[in-house]
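What follows is part of the complex, with its chains left where they were.
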Amino acid sequence: MPAPAIEPEQFRTQISDWIMDNCPASLRNRPMSEDSIVWGGRRWTFRDDDQRLWLERARQEGLTAPRWPTEYGGGGMTRDQEKILREEMARLGAPPPLESFGLWMLGPALLAFGNEAQKARHLPPITQGEIRWCQGYSEPGAGSDLANVQTRAEDMGDHYLVNGQKVWTSYADKADWIFALVRTDRDAPKHKGISFLLMDMETPGITTRPIRLISGKSPFCETFFDNVKVPKENLVGEVNRGWDIAKYLLTHEREMIGGGARGLLGGRSLGAFIDDLDDGALNDPVIRTEAMAAEVDTLAFAMTMERYKDHAEAGGGVGNASAMLKYYGTELNKRRYELLMSAAGSDALEWDGPHGTLAAEWLRTKANSIEGGTSEVMLDIIAKRVLELPSA
Amino acid sequence: MTSLLDTEEEIMLRDAARGFLDGAAPVSALRANRDAGRPCDPGLWREMAQMGWAGVLVPEDAGGAEMGHRAAGILSHEMGVTLAASPFLSTAVIAATALRHAAGARARDALAGIAAGETTYALALDEGARHLPEHTALRAERAGNGYRLSGSKTFVADGTTATRVLVLARTGGVPGEAEGLSLFDIDAERAGLSRARLDTVDARDHARLDFDGVEAIGDDLLGEVDDAMRLLRPALDAGQAALAAELAGLANGVSAMTLGYLKERRQFDRAIGSFQALQHRAAHLWAEIEVTTSAIANAGRVLDETPDDATLAVSLAKARAAKTADLAVREGIQMHGGIGMTDDHDAGFFMKRARVGAEWLGDYGYHAARVASARGF
């Protein structure tokens, strides 16, 4: 692996050589699918030895978390170096060795808000793929109002006692630990009495139940907390200041979800997809008109993702404008799937018919504009924080 | 023409239907059927038949109630409100209309069977992913005194549960031509006919039918050979209008559920229905439903009073209803937020049925084009 301070072109050469030497050929240039993702964790089973080998080699070099400090198993890279790494992996068709909510969400939160002991304890198992995390934000009845946290953590002197319920906890039934928002002060204003707590899912009193969606099975769960004892050292940041961490992570999440629209149907045009579904559909002026409009908007949105990414990478950040990406990307994606369903006609109406899981995917897109902040909340954010329109 | 307002009789029919369906076929019944793998509830149809719904279009001399297409639309609308699954559309509307246009004692007997709730029908029409009757390729070849039917049909509503099948077959010409088509009325259990249920998102009975040399005797031919369209055209008009009414009912059903949620559900310390952005969208949706309601009433009126001019009125109703139902379910799901995305909630059932109803018997583009053509462009 290249030394940290090195010329970009040399770095690129060394990285690409290393990938070619170390990424097993069986993994390269395979289409992405649900079972090609490595989530890690205590109960993880690899699909095959090559998958395990790739993770072991990559984490040894810090490539599961390229920009995290090396002391926690990160790669210690600069922003530009990470960009080169991702470009070379994409070019060579090497899959990500590990994906996890720990890498995406908890790690950045701990690096920004955690204490030294917490970083030392929790970051290495994340980079090594040993502990799988899930996120406990939403609660039944709270909906878009994430600050409406009812799950309470009572200070019992040497520990917190947690009681309550979370919903929409992705993969809670498969995760080892959970990071969650809990209410530690019931008298304070809504946003002020929230804390950010880490819990081992094996702690007595925690149970989970999968949620079935209108589109079928889902990774989402309900998670119940019944007199769960949590050591006080598991509180991240200051007590009652958890909303700051939550906000930090929400902006982060929004960008990820909005970006989904870009890659979903690969680089192919909508017209090509529709032709595959029904080669006469584009003769219908209604479908042709909508396909052209959706194609125009999809390409322009992809350019917008590029522009915002460049802006963020140039150090400008994205901030509240990320609400726009979330809003536009998810609404566009819903339109695209409505169009595909129309184009495919009655063949698309079966759960597993001539077009496979198209119907389930279509129904699943309806959640895009709800999860991670509804479209309405995104529009509120744009109106108030970007356009600075007055409050009522 | 008569007024587009419901008459007092019609209001009573609507209220009675709503009362019955709320009790006998609420959305929870659809859920129970789905979870049990049942496409519909046979007992429900018996009750509907007893109330005269099966014979809504059957002449009185064949034991029917002969209430007409507006009444059929009212019943269909109310079934849409609660997503009630029944053979009503295929049997009481489509097959009954086709049979009424076929003369003779045989058709009269068949109509009597419908009115009595004993016979149910499926219409085996389309062979591909779109509604294109004239693209029929399924062949009916002369064999002795009768015919032999070979080919396949798909997306046949009520295809596995119906006791009889109306099948559109080609006796002449080539696929793409409206001429050379004949309509057969055969027993669903006849040898050589295999029926496979499709696992559609609306959890209703849609099937693929394969005809492997199925025999049809002369009496099975409905109307004249090569002249299916004379029966099928009015039958499709009636079916499309009733399906439009169902979709309008569906839009009303999901919209009532959504308005209720907007009034009850609190977020950010207020009822979400007090947010003006949602209010305006709900008001717009209501306006669209009102406008569609007029088109539905008009389609029923035209079918009852000047059925030969029905194309414009029927396609207008179906085009409007498909779009309105689509808007209603999209707004319904979005306004319900996460809870509406869960299978435990009923909102998803409306979205799934709306999609199936939009495609069946011609999608928005098909009907909009027919409106344009009827209007000279």
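Each chain carries a letter (A and B) given by its place in the written order, and its residues are counted from 1.
Just so it is clear, a contact is a pair of C-beta atoms (placed from the backbone, for glycine too) under 8 Å apart; a residue touches a chain by one contact, two chains touch by 3 or more.
Given the structure is predicted, the values throughout are model-derived calculations rather than measurements.
Counting every protein chain in the full complex of this file gives the formula A x2, B x2.
Note that in this section only the chains that are shown with their structure count from here on.
Here the spacing of chain A and chain B, counted between their Cα centres, is 42 Å. On chain B, the positions that touch chain A within their shared complex are 126, 128-130, 154-155, 198-202, 206, 265, 267-268, 275, 277-278, 326, 330, 333-334, 337-344, 347-348, 351-352, 355-356, 358-360, 363-365, 368-369. For chain A in complex with chain B, the touching residues are 138, 142-145, 148, 167-168, 211-214, 278, 280, 284-287, 334, 338, 341-342, 344-354, 359, 363, 366-367, 369-371, 374-376, 379.
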